[in-house]
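Every protein chain but one is kept in place in this view of the complex.
Take a look at subunit A:
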Amino acid sequence: MSLGVLEEETFCHCCHQLLQQSEQLRDGWTWESVQGSQEGYLRKTVLRSAVINSHPVWNQEESSSDSKTHTSCHSWPDQQGQEKEQCVVDEDDGVCVVPEGNSQVLQYEYHILYSSSYSTPVLYFRASTLEGRSLSLEEVWSSVHPNFKTRLLNNPLSTITQQEHPLLGQPFFMLHPCRTHEFMRPVLQSAQDQRGQVNYMLTWLSVVGPLVGLEVPLNYNFKLQNAIQYYTLTSPQT
């Protein structure tokens, strides 16, 4: 087994371990299997309020006319319709006034899949408003923390790409895995040198996750220390 390469079997093992820990930590990871196949993916959803720039600079020409209607509510143009809606409104004094923030609430959905071409895990994600409108790449970029943004743009290591989800067939964003080996190798090497043990997936996730707002609690590492099952680099089975 060459260093930095993750075999599919090991991937499954790591997922299993991560799921166990997630269960203990209530971190929300679940395993979604695809019907009629053995394949599946790790899934987690996170809700976050963020300020997004819904007028991307790039496609301004094309989107300016449409973007207005993205989140607008619909008002009935005809008088008849308005009268009808009146009937629906029954006075309800049992509703509290919910304070509204300036920022928008976004739903992030993260998937971890195994890529047999790259022999690495790949992080897929998408973000949508509460109406279910997926964010465009520009909007996703605008929600990435500025500190990471400059780094990402200068560093092709984990560029965000749009791709079809290999199992669901829906458009997703992904962090491109082409350099995953490169940044994983030193970590695994040092772990091997120190005869330490490391969960490939956790290490990888803690590197790539924060770039797209996915935090990995430190407790994972703590739990790992106490975990009985380890993924040891020196295991010769694979």
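FYI, a contact is a pair of C-beta atoms (placed from the backbone, for glycine too) under 8 Å apart; a residue touches a chain by one contact, two chains touch by 3 or more; residues count from 1.
One rule holds in what follows: contacts and distances are computed from a predicted model.
Trainee: Write down which listed name, "Ubiquitin-like modifier-activating enzyme ATG7", "Electron transfer flavoprotein subunit beta", "Protein kinase domain-containing protein" or "Glutamyl-tRNA(Gln) amidotransferase subunit B, mitochondrial", is the UniProt protein name of the chain that is not shown.
Mentor: From the choices "Ubiquitin-like modifier-activating enzyme ATG7", "Electron transfer flavoprotein subunit beta", "Protein kinase domain-containing protein" or "Glutamyl-tRNA(Gln) amidotransferase subunit B, mitochondrial", the unshown chain carries the UniProt name "Ubiquitin-like modifier-activating enzyme ATG7".
Trainee: Even though one chain is hidden, which residues of subunit A still touch it in the full complex?
Mentor: 25-28, 30, 45, 47, 49, 58-59, 63, 66, 69-76, 81, 84-85, 87-90, 92-99, 101, 105, 107, 109, 126, 128-134, 136-137, 153, 156, 159, 161-162, 168, 170-171, 217-220
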